[in-house]
Each structure stands twice: as structure tokens, then as C-alpha cells.
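As you look at this complex, bear in mind that one protein chain is not there, while each of the others sits in place.
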Amino acid sequence: MPFYNLIIRDLKLAFFSSTNFLFAASFLILILILVPFVFGTNVGSFSILFTGFIWISIALSILLTLDRVFNSDYEDGNLDTIILTQQSLELIVCSKFISHWIANCIPIIIVIPIAGLLFEVGIQDILNIILNVSLGSPGMVFIGSAISALTLGSKRAGIYKTIIIVPLYIPFIIFGSNQESGLVLLGLSMTAFVFSLFTSIYSLRLYAE
Amino acid sequence: MHLKLPNKIIDSLRRMLPAFIVATIVTFTVGIYYAILNSPPDYLQGDSMRIMYVHVPAAWLALSSYSFLALSCIAWFIFRNPIFNLFAKSIAPIGATFTLIALVTGSIWGKPTWGTWWAWDARLTSMLILFFLYIAYIMTWQTITNKDLAAKISAALGIIGFINIPIIKFSVDWWNTLHQPATISKLSAPSIHISMLTPLMLMTFAYVLFLITLFLIRYKIEILDQKILRVSS
Amino acid sequence: MSKKVKKRLITILLSSLVLIIATLLITMNLKDNIIYFYSPTELQGASIDKKNIIRVGGLVKEDSYEYNDKTKIYSFIITDNSNDVDVEFVGIMPNLFAENKGVVVEGLAIDKKKITAIKVLAKHDENYMPPEVIDALKKEGQWQEK
Partner (left out) sequence: MSNKLIIKNLECFREERTIFQRLSCEIESNQTMLVRGKNGSGKTSFLRLVAGYLKNYNGKVLFNDNDLQQNNEPLTDFRFIGQKNSLKDNLTVRKNIEMWQLIYHTKKDINKIVDLLDIRMLLNKDINTLSDGQKKRVSLSRLLISKAKVWLLDEPLVYLDLNKVKLLQDIILQHNDAGGITLYTSNTNIDLNYDHLINMDDYAIL
């Protein structure tokens, strides 16, 4: 299936690039290692902070690698090649969403239990966090990808992306730090999916011109 | 489609630009005289309440500017006439400035009154979102290279952001917020004394004149910008 | 042509279906995240996590404000006229803090009737009056303290 091939291609590219799977995971670990030095080791409320750090590292890891979703392929011309081999832009956009999520969020999700145990977070809490992250992070990937599709080819896109994307991430982070709102996150992700899909398709069509 | 009415209004207003500039300066002078020198302090807050004379009109006009921006965007979607984009583009930076004034003065007032510079309650947060909406609108035009796409995206952004306006207005009634409910909209109870209402109204009037003046200047610039673009392309 | 229309129709139907389900999921499971503070009565009904910071707001009950010189603890009662919450606080009180006036405290709940505050914020009301007018109104008995 060409669809899976596109995903595999993106994952390979992600793996070969300097900001690969290890980058995403190391992000979380790095933050968590620095925390005790910042707040001191006797903080009893680490488990509260823990959830927050996970969401922040997810947001950062998505934001910092956004260029890989559409921009790099647009710059070097591969996007033209891909668009011509596939009949529908929907499939291209979906494959981009999926591969970006796998490359940036799965590593963090894998690291969560290990990091959680190091910080003495209860197993029930860890499972809850993993559930929330799995339901919420796709939505964040969708939004980030859609906004970067909008700004293809622009040299000033950096600040713009942050200023648009970060406010849109706030609902995810608010509900993400609340333990029992997995379903709200799922709803948010679904909404984000529909809007991001249409925005991405529309802007790819225009920028292909 | 030719829209004569907006053009006509704008043209006659532009001819009156010098008058607007003079009127703005005069009303501001009178307004500030009343606000600072010729009005009583509050029985509770003392003199720090005078910040209200700057804060409240700025917040009102920040909201009305956004409504104007959103209505222009809607009009653009209906008529597809670029003049509405020029309206929205002209008002956006002004609205952003008023929002910033409201946020900063509110923060300065909040410290002595509430005991904090900032609180993440619904009113303050939604006002901050308004500021971001303005910035996002401005940056959309600057960042998106495809002008056709930029027009559509910014118009969509302007319209979607319109939801925020009633949220700001009624946040103090719908939810528990640290920010107090509106002072002026209540006609029944004696919320504000006439000696304080007069400078507030004067300042509001001055702000409105200021807004119109700025808008006319900005609109002129946008038109020139368009001409330059047309010549250079 | 008909193939295109068909495809478009399916896309619109599918996406609106997804949006409807999403809205349902969000609204059905939305908890009071937008509320800045609880009133004492709302606090009785809320589920509180003792590890998380909460905010409670209301009026400072008359004659409840005390300061202990030795322990440097301020204590007062927040009321909404049907339920009360005890507050203890160490720190700097805002200038406009007063009995019978609005207040919002931020802190950890010990139980549903008692809070250790980390921060006390004075909540201002929407009235603006010169002092003389207040005196006059009070004389005439028209001014009601809430």
C-alpha cells in the first residue's frame, strides 16, 4: 500500500535526521533530570509536576520538529513528487499526521513509565497519564501540522507558528493535567483532526500551484 | 460588485481627519483634567481607582474594534470585496494596542486592589486571548505568502475569534471570576457616582475620537501599501 | 462530476459526524475547569484532591478576622451566607482586605470546611463612590453592606 510506504518513508527520514526518536525521549528525561536541581529534592508534590512536565515535553518535541512534516519536503521539492503519485491529498496528509505522531509522541509515551517509577509516581497514576497522553497528543500533532502547512514557504513562519499553536495547545494541557478527562481529550483530538485535515489539504493544494 | 456606501463614508471621514486630530487632543486634555484633578477618590480604593479612567474605555474599545474586525471579515466572505480586508487590516493593530493598554493598566490596578498582578480567571484570560487573536490576525497577513490563502485564513480567524467577544463580556456573570462585574451596564443600582461617571464618559469619548483618527491614518497607509504592491508586481 | 459530488458528500457527512461525537464527548465530560474559584457551598459538593491547589471565594464573615501575634497566623471565615469555610494564612494581606468584603483565597484544602491559604486576594465589587457620598448614603440608611 502506497499509504504505508509514505509513513515508512517519513519514519525513516525522521530516524536519519539529527532530531530523531531519541531526541523526543531525551527531551523528557532531560527535563526530569533537571527538575530536582531546580526545585530541590524534598518536594512532596512531584507527582503533580510530573504530569505537567510530560505535557510540556510533548508540546516542545512536536513544535521543534514541525518543519519535518511538510516544510522540508516542500523546500526540496519532494512534496511535488508525493502529490503526483497519490490520487488524494487526504491520504498524504493523514500519513504525515500518523508518522509525525509516531516519531515524536510514541518515544515519550514509552519513557513515561520508567521516568514515573524513578519519581515514585503510583502505577495507577502512570496508567492514567499514559491514557491521557495517548488521547491528547494526536490532536496536538494535527494542529501543529496544519499550521505549518498554512505557512509553507514563508521565511517568517517561526514566531507565527508559536503564537498560533501555543494558545491552541492550552486546552490539551489544561485537560491533560486533569486525571479524569481522557474523553474530553479524545473529543478535542477529533475536532482538531477534522479542522486540521481540511486546512492542510486546502493549503497544500494552493501551495502546489 | 461596487460598494459605494462604505467608500463614501470613508472618503468624507478622511477629509475630516485634521478636525478629528484637533478634537482628539482637546477631549483628551479635558478628560485627563477631570480624571486626575477634578474628581473624587474612591471610598475604598482611594486614588488608585483613577486607573479605571484609562482602563475601562480601552477595554471597551478593544472589544468594539474586534467586533468591527469580525464584521468586516464576515462582509468580506459575503461580498469578496477587498475593501473589507483593508478595514480589518487597518483596525487590527489599533485594537491590539487598546487590548494591551487594558491588560497593562488592569494589572497595575490589580496589584494594590486584589493583591496580585495577574490571575488566570475567565475575564483576564479571555482578554489575553483577545490580544493573541489580534496578533495572530496581523501576523497571518505578514506570514502567509500566498495572498489568496492569507485573505481566507485571516478572515476565518477573525470570524472564529468573534466567539471570544461575548465570552469576555459575560465571563464575569457566567463564572466566578476575580474581576468584578460591569459597573456601567447596571442601570438600577448606584454603581458609580455621577462625579466619577463624568470623567469616565469624557475619557471614553476621547478614546473613540482617537480610535477614529488612528483608523483613518492606518486606512490611508493600507491603501498606499496596496498601490505599491500593484505597481511593483 | 457525480463522482466528485459523491466524494464531497461523504467527506462532509463523515466530518460532521466526527465533530458531533467530539462535541458530545467534550460537553458530557467537561468538569468545572473554567471556574476560577469555588463558593463555600460549591466546595461542599465538589470532590477535592488534597494535593491540588484550589481557590475559594466569598465574603469575609463579620467579626471572624483574627491575628495571632505569636504564630503570625491570620484567620478568618469565608461565607456565602449558607456555608462557611475557615481560612488560616501566613503572609501579607492585601490592603483592601476587610470584613464584609469579597475575598478569594488560594491554598490547600484540609477538609471541606478548612483551608490553609497560600495567597489571599481581595475581590473588589463594581461600586465606585466618593467617601462623602458613602457617608451620606449610610446616614440615610440607603447603603447596604452586602
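The chains carry the letters A, B and C, assigned in the order they are written, with residues numbered from 1 in each.
Rule of thumb we're sticking to: a contact is a pair of C-beta atoms (placed from the backbone, for glycine too) under 8 Å apart; a residue touches a chain by one contact, two chains touch by 3 or more.
Since this is a predicted model, take the numbers as computed values, not measurements.
Colleague: In the full complex, which residues of chain A touch the absent chain?
Modeller: Per the touch rule, chain A residues meeting the hidden chain are 2, 5-6, 8-9, 12-13, 16-18, 72, 75-78, 80-87, 205, 208-209.
Colleague: Give me the chain B residues in contact with the hidden chain, please.
Modeller: Where chain B meets the chain not shown: residues 146-148, 233.
Heads up, the rule we're going with is that only the chains that are shown with their structure count from here on.
Colleague: Would you identify the chain whose Cα-based centre sits farthest away from the centre of chain B?
Modeller: So the chain farthest away from chain B turns out to be A.
Colleague: Express in whole angstrom the distance between the two chain centres, defined as the mean CA positions of chain A and chain B.
Modeller: 35
Colleague: So, what's the distance in Å between the C-alpha centres of chain C and chain B?
Modeller: 28
Colleague: Tell me, which residues of chain A touch at least two other chains?
Modeller: none
Colleague: Can you list every residue of chain B that touches 2 or more other chains, as numbers and ranges?
Modeller: Counting only residues that touch two or more other chains, chain B contributes none.
Colleague: Which residues of chain B touch chain A once you look at their complex with the stated criterion?
Modeller: Within the complex, chain B touches chain A at residues 129, 132, 135-136, 139-140, 142-146, 148-149, 153.
Colleague: Provide the residue numbers of chain C that touch chain B in the complex, in ascending order.
Modeller: 34-39, 57, 92-97, 104, 119-134, 137
Colleague: Applying the document's contact rule, which stretches of chain A touch chain C when the two form their complex?
Modeller: 45, 47-48, 90, 174-175, 178, 180-181, 183-184, 186-191, 193-194, 197-198
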